[in-house]
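Here's a slice of the assembly, chains where they normally sit.
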Amino acid sequence: MAFKIDVQNLNLFYGEKQALFNVSLGLPASQTTALIGPSGCGKSSFLRCLNRMNDVVPNLHLEGKVLLDGKDIYDPSVDVVDLRSHVGMVFQKPNPFPRSIYENVAYGPRIHRLFKDKSALDQIVEKSLTRAGLWDEVKDRLQQAATRLSGGQQQRLCIARAIAVNPKVILMDEPCSALDPIATAKIEELIDELREKFTLVIVTHNLQQAARISQKTAFFHSGYLVEAGETGELFTTPKDERTQGYITGRYG
Amino acid sequence: MTSNLRKRHRQEKWFQRMGLFSLCLALLFLGIIFGKILITGLPAFFKTEIEAKSAPQHLLNPYAQYVDQGKWTAASDAVDMYYKNGYPGTLSPQDSQSIEALKSQNKIRLSFNGAFFTHSDSSAPEMAGIWGALLGSLLTLLITFLTAFPIGIGAAIYLEEFAPKNSHIYWIEATINNLAAVPSILFGLLGLLAFIHFIGLPRPSALVGGLTLGLMSLPVIVVTTRASLSAVPFALKEAALGLGATPLQVLFHHVIPSALPGITTGVILSLARALGETAPLLMIGMVAFIATPPSSFLDPATVLPVQIFNWSRSPEMGFVENTSGAILVLLLILGLLNGLALFIRKKFETHHGF
Amino acid sequence: RLAGSSAIFPFAARVAEYFHYKTQEPTPLIEGLGTGAGIKLFCEGTRELDGVMASRPFTETERKKCEQQNIDFQEFKIGQDGLVLIEKKGSQFFPIRIEDLRSAIAEKVFVKGQCLKNPYMIWSQIQPSFPVLPLRILGPAPASGTYDVLLEKIKGPCDSLLRHDGIYIEAPANENLIIQKVLTAPHTIGIITFSFYEQNKNRIRALSVNGVLPFLKTIQDGHYPLSRPLYIYIKLNDLSDHLNRLLYMREFTSNDAIGKSGYLTEKGLIPLPQSEQRNIQKDLAQLFKTGGSS
Amino acid sequence: MRSLWVERCAKVFFFLCAVGTVLISIGIVVSLLGETFRFFARVSVFDFLFGLTWAPHTLPSGEEVGFGAIPLFTGTLLITSIAMAIALPCGTLIAVYLSEYARPSLRQVFKPLLETLAGIPTLVYGFFAITTLAPFFQSLGDTLYITLSSESALIAGLVMGIMILPYMSSLCEDALHRLPHSLREGSVGLGATASETILRVLLPAAFPSLIAAFLLSLSRAIGETMIVVMAAGLAANLTFNPLEAVTTVTVQIVNLLTGDQEFDNTKTLAAFGLGFVLFILTFFLNILALYGIKRHRRIYG
C-alpha cells in the first residue's frame, strides 16, 4: 500500500530529552488517521514533524525519514515554505488572524499567489468556506472581524483557511478540545467530508471521537508508537495490553 | 523551486537583513556616543597636583592659600589642562616653562581625583565635585518615591481592582494615560506655580524638586502598575474569592505578591527616569551654585543632571571633562538601577501553572 | 543668597567661594535663574534673597513692585560684559563696523531711504571689501538680556528686530555650544560674552568692531562698542542682621576680585574704571556705617 | 463583618489616590490657564495661534509683536517628523528582529539593554550628540556636497530619533512579544515565510499596541527639551527645509522662563501660553490614540 506520508524510524530529541523513539508509521492517502495516547506521549511532537513545524524549536534534533509522496521532507533540497503549503495544519485552539473573515481565508492564496485576479480569489474563498461548512453562516459578513465568530465557527474558519491553499495533507492537533459538543459534531462531520480530497491526520484525546471519524488509529505511549492499525480493529481487539488498558480507560 | 518561491525567499532575506542592519546602525550610534563620553569623561577622575611649596601661587587652585591641602595641592584648571592634554589655554609661555621645570623635578603628578566624589560644586573645575549634587539627587529621589509610590500604587489598585466600569472611570483612565505622555517640562511649570508660587515652599530644595518629579512619575507608575496588576490571572483571584477571602485579602495575599516584580521594576524604572530629568527642574529653579551639600529636604539642593547642565555651559575648559565625568557617574547609577530592576524581575517572577 | 542673571552667575559663584574661604562664613547660594525670574523673586519679598544679579537695570514696574513690598535695595554696578564677535582661528579676518553688523543681522535695513526686509545674504554684499562668504551668525536669543543689548547697539533708523530667516541663528544659552559650532562650521560668526572668549582664545579669534578689538582695556574705557553693564542689587532691609551681604559685596568689589589682576578679571569680567570702583567701595563703606547703626 | 471598616477605608484610600492623580491633570490645566488668560489679554489668541513670526518684542509704542507661534509648531513638527521618520521604521525593524529573528540569548541581552538605553537622560544624548554626532553628520554632509549646519532641524531630528529609538523599539518589542504564539503558528503552518508572517499577520495584530507605542514616542519627542536646547538653535524660522535651523515649543518655554526678561512681562507669560497649547496637543494625540485603539479592538476583538 502506498502511503501519502511514510514516517520511517523517527527519533526526536528536545535537547537531551528524547520525545519520540524509533517511530515508523504510514499515513494512507484519502483517509483519516487518528493519533491517540495519554498526555505527553508525543502525539503533538509527531504531528509537528510532518510539516516541519518543529523547525523553529531550539535544540531540536531529529533522526529518521519522513517521506511525502516518496520524497524525504527533511532533505536539504526541500523548501520548508513550499512543504507547508502542501501539508496544512489546524491547531488545538482556533487561531484566526485578527482580520476580516475574507482576509483570513485569502491569506494563504495571497502569499502563494494562487490566483490570477480578484474574482478568482473570491472564488477560492467561497469554495473553501463552503467546504468548511461555514459559507452560509458568514456569506453576508465576510468583511467582519474573524475574532468575533464563535469558537466553533473560528475553528471551521481555520480549516477553511488551511483548505484554501489546496494542500495534500491536513494535520489537526486536537481541533475540537476547546469546543462544545455541537460545534464538535459539526467539525467531525466536516472532517468526514474532507477525507475524500485530503489526507487527514488528527490528534485527539477523545477516544469516541477517534473511533467515529478515523479509518486508521495509532496509539502512542511515552514516545513509542505502541500500536497502529485499522480503527475498528484497534478499538475492538487491541494487540498490546497498554493499548487495551488505555482504551478501556483503566490506564493512561 | 518556482520563481515565485525564489522571489519570496529573497524578500525574506532582505527583510531580515534590514532588521539586523537597523539594529547595528542603532548600536553604532549609541556606541559612538558612549565611546565619546568615556574618552572625555575618564580624565575627570584624575587631576594634576603640584607640590605646593615649590610652585608659584597662580599655578595652584585659587583657594590653595586659604586652606591647607597638604603637601600636594591641586593645580589650577589651566595647568591641569596643560599637563593632561598639552593644551596651553590661558597659560603664558613662562608658566608653561615653569610647569616643564616642575615636571623634570617630579614635583607635579597626576593622581586619582577623589575630590571629584567628595567635594561639592565649585566655580573652579579643579575643585568641583559631585557629592552635593549626588546627595541632592538622593534626597530628591526619596521625596519622589515617597509621594509617587503610595499614591501611584493606590490609584492603580483602585482603577484595576475596585473601580466600577463606567464612563467616569473611563475618563479618569484616559486622563492618567494622557498624563503619562505629557511633556515633562509642563510638570516643571506646574511645580513652579503650585509649590513655589502658591504654597511657597523653599526653593531650590529637594522637597520641591522631589514633589515635582513625583508628579511626573506618578502617572507612569500608575500605568506600569496597572499593567502588572492586570497581568495577574483572574483565576488566581477567583480561587481566593472562592475560598472566602475578602477583596482586600485577595489583593494583599495574592494579587500584589504576584504583581510585585512588575510593580517594583516599573517603579525603579520611573525613578531612574526621574533621576535623569533636567527640564522640569530648570523651571523650578534648581539651577544654583550650591557649595554646601544639603542636610535636609528644605536645604538648598541641586541634582546631578542639573549640575551637568550647569557645568556644560561654564566657560572653563576643565568643566568639559567634569561634565563627562559626571555623566559617567550618572550613567553608572542608572545602569545599576536598571540592573536591579532586571534582577528583581528575574528573581521574583512568579510562574503560574496556568 | 543671590539669584538672577546667568551671565553674572560664574563671577558671583567665584566670589562666594572666596568669601567662604576668607571669612569662614557659609558659602552663599547663587542661583542662575535669569534676571527676570531673579528680580521677581527678589521683589516678592517673601523669599530669603539677599540680592539679585542683573544684566540690566531694574525697570520701572519692577522698582514699583519692590517698593510696594517695602524692599529697599542698593544698586552696585560691578563691571561690564563685552560681546565679542568670534570666528574660528585661521579664517579670514575682516574688521567690522556697527553698521555692517546691523546690515548683517537686522530684520529691516535702511536702503536708499527705505526700510526694507534685509536682503543681504553674502558678506560682500554689505561691503565690497568683505569676503564672498555666506552670512551666518550665531547669537543670543530674544529672551536673553544680551539680545536686548545687541538690539540696542545696532539700533538704526528702522526700528527692527534681528532677522529670523536663518542667517542670524538664535543659539541656546550655552556659549560653549556656540564656540563648538563656530569651530565645526567655518565661515560662521558667533557672538559670545567676553569670559568665554578669554577661555577659548587659543581656538577662536575676535573681530574688531569699529576698528577696536575687544580687550579688557578697550571695553573698560568704552572704546569697544559692544558692552553692557552688570549689576548686583543688595537688599537693605534689616541690614544689621545681615551684615554678610555687605561683607560679600566687599569681597566682590575688592581689588582682589575686580582689581586689575583680580581673580574675576582673569575670569573675564571687565572691571570698572578705577574711579568708579573707588566710588562703589565708598558707597559700601557708607552702608557699613548706617547699616551697623540703624 | 470582620474588619469591614478596614476594607472600606482601604477602598476610600485607593479611590482618593486615583482622584489625586487626576487632580494633577486638572492642576496643570488650571495653573496654566490663569497665566494663559493673562497672556491672551495682551496678545490676541488669533495672533498667537496663527501668527507667522516668532520674535517676541515690545515696540516702543507699547505694542506687542512677534508672538506668532506657528514657526514654533512647524519647527516642533519638523524636528519630530524627522525623529519619527527614523525611530518608526528603525524601531519597528529592531523590535521585529529581536522578537522574531534573534536567538533567545541575544534577545535576553538586548532587551534589558534597550530598556536601559531608553532610560538615559536626554541631557546626555543632547550633550554628546552635539559634540560628536553633529560634526560627524556635518562632515558626512560635506562629502555629499550638502551644507548641513549643525543646528539644522535635520541633525536635531536625527539625534532625537536616535534618542527615541531605544524607547520605541522596546515598546514595540513588548507589543510583538505579547502576541500569542498561535498566530505565528497559524501563519507559518500555511506556508508563509517569516517576513510574510510579520508583515501580514503580526504587525496588523499588534497594531493597537504599536500605535500606542508610536504615540508615546511621539509625545516624548514633542515634549523633548534638552536635546533641542543643546542641538537646535532657538531660531524661530518658518520653514520646512530640514537643512535650516528651527526651534521647538519646549525650548522656547525654557528659554523664556530662564531669560533676562522682566517677569510679568508678555514674553514670560507667553511661555505659559505655549505650555497650555502643548498640553492640549498631547492630550488630543492621546485621545486620538485611545480612540483608534478602541476602534480597532471593536472591529477585531
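We just call them A, B, C and D in the order they show up, numbering each chain from 1.
We take it that contacts are C-beta pairs under 8 Å (C-beta built on N, C-alpha and C of every residue); 3 or more make two chains touch, one makes a residue touch a chain.
The structure displayed is predicted, hence computed values, not measured ones.
Asker: Since just one copy per chain kind is on show, how would you write the full make-up of the complex?
Answerer: Summing over the structure file, the composition is A x2, B x1, C x1, D x1.
Convention: only the chains that are shown with their structure count from here on.
Asker: Relative to chain D, which chain's C-alpha centre is the most remote?
Answerer: Chain A.
Asker: Calculate how many whole Å lie between the centre of chain A and the centre of chain B, each centre taken as the average of the chain's C-alpha atoms.
Answerer: Comparing mean C-alpha positions, chain B is 54 Å from chain A.
Asker: Report the inter-centroid distance (CA atoms only) between chain A and chain D in whole Å.
Answerer: 48
Asker: In angstrom, rounded to a whole number, how far apart do the mean CA points of chain C and chain D lie?
Answerer: 35
Asker: Hey, what residues on chain B touch two or more of the other chains?
Answerer: Expected reply: 8-9, 287, 312.
Asker: Do you know which chain A residues sit against two or more other chains?
Answerer: Chain A, residues with two or more chain partners: 81-82, 111-112.
Asker: Judged by the touch rule stated earlier, which pairs of chains are there in contact?
Answerer: Those chain pairs which touch are A-B, A-D, B-C, B-D, C-D.
Asker: What residues on chain C touch chain B, complex-wise?
Answerer: So the residues of chain C touching chain B come out as 1, 3, 6, 9-10, 12-14, 16-18, 20-22, 26-27, 29-33, 37, 46-48, 173-177, 195-196, 198-202, 263, 266-268.
Asker: How about chain B: which of its residues touch chain C in the complex?
Answerer: Checking each residue of chain B against chain C gives 62-63, 66-67, 87-90, 122-124, 200, 202-204, 285, 287-292, 300, 310, 312-317, 320.
Asker: If you look only at chain D, which of its residues touch chain C in the complex?
Answerer: So the residues of chain D in touch with chain C come to 53-57, 59-60, 66, 71, 130-131, 134-135, 138, 149-151, 229-230, 233-237, 239, 244-245, 247, 251, 255-265, 267-268.
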